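In this view, the complex is presented without one of its protein chains, the others remaining in place.
Chain nomenclature is as follows: A, B and C, assigned in order of appearance, with residue numbering initiated at 1 for each chain independently.
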Amino acid sequence: MSRGIANYIVGRFLQSVMVLWVIVTLLFLLFRLAPSNPMASYIDTEFTKEQEQALLARFGLDRPLHEQYVIYLINLLKLDLGDTFHYAGTSVIDILRADLPNTLYLTLCSLLLAYSVGVLGGIAMAALRGSRIERVGTTFTLMTRAAPQFWVGMLLLTFFAFQWKLLPSSGIGPAVVRYRWETEWDKLLSPIFWRHMILPTFTLAVYLHGLPLLLMRSNMLEVLDQDFIVMGRLAGYSERRLMIQYAARNAVLPVLTALTLGIGYSIGGNVVIETVFAWPGLGRTLVRAVQSADYPLAQGAFFLIALIIVIMNFIADLLYSLLDPRVGASAQAQIS
Amino acid sequence: MQQEAMVRGELRGKKTVQFRQGSALRQLWETNLEVFQRDKLALLGLFIFAFFTLVAVFAPLIAPNDPLTPLKDANGDWIKDVVPYWMAVPGEDEAEGYVNTFHLGTTNIGRDIFSQLIYGSRAALLVGFSAAIAVAVIGTVVGLLAGYYGGWIDTLLMRAADVAFGIPFIPFIIVISAFFDPSIWNVVVAMAVLLWRDSSRVIRSQVLVIKEQAFVSAAKVSGASELRIIFVYIAPSILPLSFLYGTLAIAWAILTEASVSFLGFSDPDTISWGYMLQDAFNSLALSREAFYWIVPPGLCIMLTVMAGFFIGRGYEEVLFPRLRRM
Amino acid sequence: MTRKILGLSALLILLLSIGMLPASTQSMGGAVPTIIVRSVTQAERPIEYETTRLVVENMRELGLDVEHRAVPWAQLIDEIWYTRTGDDAWEMTYWRMVGRPERSDPDEFTYNLFHSSVRDGGYNFIGYNNPDYDALAEAQRVEVADKEARLDIICEAQQIIRNDMVNAYFVHPLTPQVINTQVFNPDSVVTQAGIGVHNFWTWIGIEPTGDETTLTTSTTSFLNSFNPLEIAGDAPSRVTEMTWDRLMRINPIGVAKPWAAETITWEDSLNVVVTLREGMTWHDGEPVTSEDAAYTFEAALAGTTQTDEDGNESFRAEAPDYYPFARNVANIEIIDDLNVRFTLHTPSAAFETSSLAKLNLIPEHVWRPIIEDLLTKDDADVDSIQEDIPIGSGPFKYVAFDVNEFVLLEAFDDHWARPKIDAWLMNVLPNQEATLGQIQAGEMNFLWEWPGDPGVLQDIVDSNEQLDLFSAISIGFQYFAFNVRYEPFDDVNFRQAVAHVIPQQFIIDNIYNGFAAPADSFVSAALEYWRQCDDLPTYDFNIEGARQLLEDAGYSWDDDGRLHYPGG
Partner (left out) sequence: MTILSIRNLKVDYATQDGVVQAVDGVSLDVAEGQHLGLIGESGCGKTTLLKAIVQVLPRNGRIVAGEINFKGTDLLQLSRTDMRQLRWREIATIPQASMDSLNPVQRVGKQLTKLLSVRGGHDKRAAKRRAVDLFDLVGLDSDRLSHYPHEFSGGMKQRAVIAMALALEPSLLIADEPVTALDVIVQHQILEVLRRLEEELNLTVMLITHDISVVAQVCDSVAVMYAGRIVEQADAGPFFASPAHPYSLGLQQAFPNLARPRDQLVSIEGYPPDLREPPTGCRFAERCPFVLDACHSDDPQLQLVGADRYAACLRSSEMDALRLQAEDPALWQQVEVVQATAGPQETWGDSASRAQDGSAEWAGQPGAYADAVATGSDSGADDILLELRDVSKRFKVGGGLAGLLRGDKEQTVYAVNNISFSLRRGESLGLAGESGCGKSTTGKLLVKLLDASDGEIDFDGVDLTALDGENLLGFRRRAQLMFQNPFEALNPRFTLYRSLTEPLIIHGWTDENERLERVVETLDRVNLRPAEVFLDKYPHQLSGGQLQRVVLARALVLQPDFLVADEPVSMLDVSVRAGILNTTRRLARELGLATVYISHDLSLLQYTCDRIAIMYLGEIVEIGPSQQIISNPQHPYTQALIAAVPVPDPTIENPPLRIREGVPRPTEQFIGCPFSQRCPEVMEACLSVRPPQVSDDEGHITQCHLYGEHSASPKLKDSNGTRA
């Protein structure tokens, strides 16, 4: 049986690698075959053709496409994402390395908040099935999912930051404080950082909590219908125990998978919120890189986000196979 | 309602029988009908769509002004930053040389916000419906092919879906928008390129289930061709799923278009609600406390997206009856 | 060239074929093709976007088919700067030249914007080619001593450009700046002509009134380098000019004055001796010597000559941004510890302003090894260098720099002109709402860059006692540039007609909310001396007049109202 799971994991891993390779190739083609000049950003200088040529050489853009592709792949394997056009003397990976933690903090905190609220809310909604509270609750949740994130963010900003001045409006902290944060620990130990986290985290959570809530609710309803719950009831377990320890425990498994997937997807989706709150993360960097035609940086940020998504998809699969013993077996069941 | 073919025939030369032919389309229609009969919220969603569709179609009749041209007062100056007439201080506007008839005021360069809101429904519905069609059609075809034929076709298509699952959606649209001219079609194209992944997977697994059902084998034993089996037997059963993903795609498309517009990657000559919010945000509507400018487009987005969710939920409850509220 | 021939022959064929048509159209040329007018997006610069939009509307009144194409700034640069010729060449665009201290001398604009030698890769991106003008632009450089004579030349140059209407100027913006007067003494703020209050003199002279001794400001654009040999944009320039001293600095009224140099002595029109101030040190404690001054120019001139496959030689500068400003230096001679002599190739009136007051003094002990290393590499120049701790000798020194996030500087105590504030902080804040929020909340106390609606800023200042709004007319200007290489903008009549449809006053009143002065030349009214000329031609807003102009020039309209080129 464990061999079945091991095979499953190895297979999934190889699959993820292949998926990543295809994405990376698409990315390469997308950026290389783009209609605009990748060197567009060097202005305010009197450029000669030769200088342009030299620059192209510096970014390896003067070689034939297939050579560029090979170099690109090799560099990716070395996690070398090249130099940016706009940030003097800084490599793409340096910038992304600075951005990634911020994005992760924001993503993880908001997901944690959203999923705690969502799971509990989902249980409550399932328990209150058919009641007025449930109707109002789920409708409200649908509303939060339907409202554009940036709009919610704008409104929250208006009131909490601009009108009532309760919370800071943007960034991760004032520069005078920030420059003393030498390590991530310094940042995480600073209350100022957490104060700056509140609004964007909350805004994201408002949006994100819908999925786990609705998922948990429908899973609960499904599990509650299953025979083993009926038997649990017949066996005299209390409704509370059945609800929490039986139904919720089983129903939460897909939600955990969704959470894992959610990490990947919300990192990709945080773009908007990071822009509204000027949060120095991957998404904002991507937007600015695209706006300023800093293609190596845009490409790097996109790659990193895609990488995280693929990894998270892989982990979600793993998690699923570990949490649900039937999955490993289903790989086996295909045989018999 | 749908006109249904009747079968009429003579039976052993004695009596005439006449009865409803019955068809997959009829059943599909009934499924749709059931969705909206069962779920009042889904019906509400349908009304919202219908409402905004009417607004979009008759926008030139409803909107009092051109949404893009700044309005000018008697002196030829722009009528800028005007609050809605119901918020205005009486007499103030007349002094400036114009009559305030603006339901939602004007923007900082004198465009009529209400007219923008009306015209904005066009972009939203255009994006929404085209994305829905693209997603539903691609997802259905891919799901059908992969599920029915299996083998390498399945492997190829599902790996392609894996790739689509690995591509971050909004970043993808941003990059696409940067490379091509800003246009609402970027959103549609990006959705079509990526979002078939969800619907195709679900439809594929549904096809796998249906394909194994006895009535499909029965059709085979009767000599039905593969195309007949796919299109007469399997496709109608999965179409409600396509509708489900189609309606959800409407919601996502409208939301996504708003986000992309907000980030400034939209075509400024196409008024959309997202563009309005972007305009408002960049024109400092928050600092101007011009909530009449910020709130309505957001509400409209929310309403249409919710309409999509409501209808989607209606389909879900019919398709997956376990979710039904008792 | 081939394009032109092709275009002409195509036109010829078109004309011939039109000739076959009924007589009524015979006198008409071909319809003026669709014109694409470019600008940045609304999100980036609402003012520029709206202005372009307005002008595009008016151009349509002339019977033109005009398309407004708004793209992000970086892309616009690509489409304008790198697409000057060829089928995709741009036709007309909104453009801006920003005010910088060294632009207080008219030389840079006079020469660089219009001289035919910088047509292909330089600032003359509009492709202006006028030998008469070239002669003037060169002559004004030679008139070092005779300022009056130079003024005449500059005036004539302005006349030519205005007549030829190659750039349709419409405003010099009034840059609004807000200072928190609770933190700073408003009387200590210095206004520099054509720049405004956000200038070097304010940075070192502004007096804190209380405990807050950090000046906090922000920029909406990039803060992507901290490098004395790179001109990376407006915000980084603010940082480098404070961290690295210069031999001369442009004073508040726009004249270059000795700064790190004690004296500047012109021996003749080609030789100048620079004497350094005594006792200056680098931020790392090393003394500033004439060798550093000499090396500053050496570094700017450093580069390698390369030969391509066709045998053409080309020069690759290691500091391409500064090379043009040092290029005129033929020889550098170190006389002693404090004296250094520069010998020029040709006499230059602008040498003080655009070279001595432009180049950042860099420490030889830091930069020589770097430049020498770079010289051995084909694919890297100084732009790829970022010092861990930048070392200058300016009144502020480096504390922290987070790319595109913030720069923090502190006063350099050993500087002979130590600033009155203790620290200077610049955040990157592209979000205008956030900017407003911060200046009101006191998180920021000096708002120096405001691309948004000045009216909103004025309202906020009016309702907030702590804040004061300063505004100054800029050396910079906003204009529509025409690509004069191609039809239809190769025709001066056509350009003049377009100039007539730009509603200058309306733009000032409605779009700038009054925060702009009308512009008619590349020399700002802020530079009063260089504007002592006869009146320049005016192009009032007059659509009918514009149509008349076109009609007189032989243009005509077809039945659909579409404008056609002159026939024949």
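Observations on the model:
By definition in this document, contacts are C-beta pairs under 8 Å (C-beta built on N, C-alpha and C of every residue); 3 or more make two chains touch, one makes a residue touch a chain.
Quick caveat: nothing in here was measured; it's all calculated off a predicted structure.
Partners of the chain left out, restricted to shown chains and counted across the full complex, are A, B. Considering B:114, B:233 or B:315, the position touching the chain not shown turns out to be B:233 (whole complex). Per the touch definition above, the residue from B:68, B:133, B:208 or B:224 contacting the chain not shown is B:224.
Although one chain is hidden here, its contacts on subunit A can still be listed: residues 1, 6-8, 10-12, 14-15, 18, 226-228, 230-238, 241, 246, 249-250, 253, 323-326, 329, 331, 334-336.
Residues 7-12, 17, 19-24, 27-28, 151-152, 155, 213-215, 217-225, 228, 233, 236-237, 326 of subunit B touch the missing chain (whole complex, contact as defined above).
Rule of thumb we're sticking to: only the chains that are shown with their structure count from here on.
If you average the Cα atoms of subunit A and of subunit C, the two centres end up 41 Å apart. Distance between subunit A and subunit B, defined via averaged C-alpha coordinates, is recorded as 25 Å. Of all residues in subunit B, those that touch two or more other chains are 178, 263-264, 281, 286-287. Listed for subunit A are residues 36, 157, 162, 275, 291, 293, each touching two or more other chains.
In the complex of the two chains, the subunit B residues touching subunit C come out as 69-70, 76-78, 80, 108-110, 178, 181-182, 263-264, 268-269, 278-279, 281-284, 286-288.
On the subunit A side of its complex with subunit C, the touching residues are 36-37, 39-41, 43-51, 54, 57-58, 83, 86-90, 95, 98, 157, 161-162, 165, 168-171, 174-176, 178-179, 275-276, 278, 280, 288, 291-294.
Put simply, subunit A touches subunit B in their complex at residues 15, 18-20, 22-23, 26, 30, 34-36, 129-130, 134-135, 139, 142-143, 145-151, 154-155, 157-158, 162, 218, 221-222, 225, 264-265, 267-269, 271-272, 275, 283, 286-287, 290-291, 293, 298, 301-302, 305-306, 309-310, 313.
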